[in-house]
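One protein chain is absent from this view; the other protein chains keep their places.
By letter and in written order, the chains are A and B; residue numbering begins at 1 in each of them.
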Amino acid sequence: CVPFVAAAQSGGAASVTFYGLIDVNLNQERAGGDRRTGVDHGELKGSRWGFRGREDLGSGLAAVFTLEGGFDPTVGGSEQGGRLFGRQSYVGLEGGFGRVTLGRQYSPAFVALDPLDATGSADRSAGLLTRKAGGVDPAYEVRFDNMVKYRSPEFAGFSADAGYWLGERGGSRGDARREGDGWGIAGLYRSGVVEAALVTQTVWRDATGGRVRTDGLGLAYDFGPVRAFAAATRDRESGSVGRGRARTWDVGAELRLPGPNTLALSYARRDESHDRAAEDAHGWSAYFLHDLSKRTTLYAAYSTLTNDGRANYALGNLRPDRGDDPSVVMAGVRHRF
Amino acid sequence: CVPFVAAAQSGGAASVTFYGLIDVNLNQERAGGDRRTGVDHGELKGSRWGFRGREDLGSGLAAVFTLEGGFDPTVGGSEQGGRLFGRQSYVGLEGGFGRVTLGRQYSPAFVALDPLDATGSADRSAGLLTRKAGGVDPAYEVRFDNMVKYRSPEFAGFSADAGYWLGERGGSRGDARREGDGWGIAGLYRSGVVEAALVTQTVWRDATGGRVRTDGLGLAYDFGPVRAFAAATRDRESGSVGRGRARTWDVGAELRLPGPNTLALSYARRDESHDRAAEDAHGWSAYFLHDLSKRTTLYAAYSTLTNDGRANYALGNLRPDRGDDPSVVMAGVRHRF
Partner (left out) sequence: CVPFVAAAQSGGAASVTFYGLIDVNLNQERAGGDRRTGVDHGELKGSRWGFRGREDLGSGLAAVFTLEGGFDPTVGGSEQGGRLFGRQSYVGLEGGFGRVTLGRQYSPAFVALDPLDATGSADRSAGLLTRKAGGVDPAYEVRFDNMVKYRSPEFAGFSADAGYWLGERGGSRGDARREGDGWGIAGLYRSGVVEAALVTQTVWRDATGGRVRTDGLGLAYDFGPVRAFAAATRDRESGSVGRGRARTWDVGAELRLPGPNTLALSYARRDESHDRAAEDAHGWSAYFLHDLSKRTTLYAAYSTLTNDGRANYALGNLRPDRGDDPSVVMAGVRHRF
């Protein structure tokens, strides 16, 4: 066996870092009369393993890459449809001009809005109504293939993140050329106690020009022992995709408790309209975190959604019937390496 | 390229170790009139690659994880149905209380009984009759998904290993809730020249409460130049799975020969009953190992099974007709890193 010793990153020309995160919990889900006891994973953060590297090219220029795969430790398989490096997989250059990267990458909307939800990427939090399609399809997805991305340098707290991505078409003509393509821009502001973001993102969903668009904004304010969060998004279908509209918003707070404990609360609501299947829901989540170290955290959490009569949004594995309200209670551990 | 230098494990707070094993051989299998010459892998030990880590949390507490995948070096693909970390994939805590881990893990029966067979995990040894289903299905499997496992501290040579695992059901009611669930307990004793184990393991196989159970015991005694082994298991089906019974036993010896050479011999027998297709067989194996170093071993081996008229147990890739006796001769190399 060949250990990788934990050491300060080389001051030299190039370095590669191996890292990861494993998050497993015991939980019970309910929805209508159904009940499911499970060992699941990736609640606070998706379980991952990866390599990231950086080579100093001189004159402030550097080559950078990230290869990061998601996996399910409860069964040992890759996530993201079995992809090896399905979470992030890109290479690029950065320097005084900013950063240009190519490959499978986070969308500008995700980079900007995810940190502005108190229960962030948590897998079964109510806040995920922002990214869920009921009858209306959001353009707010976490990551896209074939993306060219530009990140600006930060200037007086302001920065921008912009990406264009290409669908996996064969050769084609006319509208079909844009099927699966998309673009997004995020404006970010960070300064002292305030963090804010404004985003727009569009995806061409079909070969006849139908597309979906998500606009969003988010804000976090740090009051000291409490950090408050608010975010809202608007989804709009157009063309052959339909004429659906949706608005979501969520508010939340992160409370730093005595000792190495944190409580994160969020409430979210999704209202769909202009669509036959318009599905509305709201819900809330509470996550209690106890840090054993910087790397290792125990947690317990509860989440529930209230579906209106037409809606069947899920939390986790159970597929509720229309109007049934899913909930989940869980306890687990997250370990970073 | 970024080398991982072989170094002593960091005395610091956390470390990750990369390790693996590649085992490839040339072999010829026979069964009835069929013959197959092959390049195969994982004979002495399954080919694997993985990461294991440990973080010291203070007060004797530590976070631990293992991510280990099996792969087939003759074609380059993942084993365990294509899973990335299909051999072991868990995270947990250990301390004075023992060790609690969650994820895909070895069964208590495997942890206890596998070291008590002279030809252990060897892929085409006769000893594997213990884990093979003819007409009767054993609960003795190597690993399960979704396991919560507890390992006790060792006390005067005694320790215990207990696990409960959950099937991958959707939401469900009544008996169906337990489909795929199972549990196992192993009691282990190790002291000087003696090693002993006692296990029981049960798996719910269907949605109507049908289940299989395996009980087993094993013993190894070290006579100095010879280490002797004996193990026996009993499989019992109940409920809607059937009423089959099976008894297996195997005996073996590991002979330390002059020079860095070892000869491992085993004889095993499986008797099934109370089942229409009750299939009986017995067989023996001989493995000769020559160590080039602690990490690298050359080996040659022979295995054969004698199937009774209704049985068609296989050794490796050929599927014998009922009553045909498979055999295999092989020579290969195992390298650990």
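Annotations for the structure displayed:
Assume a contact is a pair of C-beta atoms (placed from the backbone, for glycine too) under 8 Å apart; a residue touches a chain by one contact, two chains touch by 3 or more.
None of these values were measured; they are calculated from a predicted model.
Within the whole complex, the absent chain has one touching residue among A:Leu26, A:Val148, A:Ala230 or A:Val329, and that is A:Val148.
Set against the missing chain, the residues A:Gly53, A:Pro115 or A:Gly209 yield one that touches it, A:Gly53.
Touching the omitted chain from chain B are residues 1-7, 14-16, 18, 20, 22-26, 29, 31, 33-39, 41, 49, 53, 69, 71, 73-78, 82, 84, 292-293, 295-296, 317-319, 332-333, 335, 337.
On the side of chain A, the interface with the absent chain consists of residues 2, 4-10, 12-19, 51, 53, 55, 57-58, 61, 63, 65, 67, 69, 80-93, 102-104, 145-148, 165-166, 168-173, 177, 336-337, using the contact rule stated above.
One rule holds for everything that comes next: only the chains that are shown with their structure count from here on.
Least-squares overlay of CA atoms from chain A onto chain B yields a rotation of 120° to the nearest 5. Centres computed as Cα averages put chain A at a distance of 39 Å from chain B.
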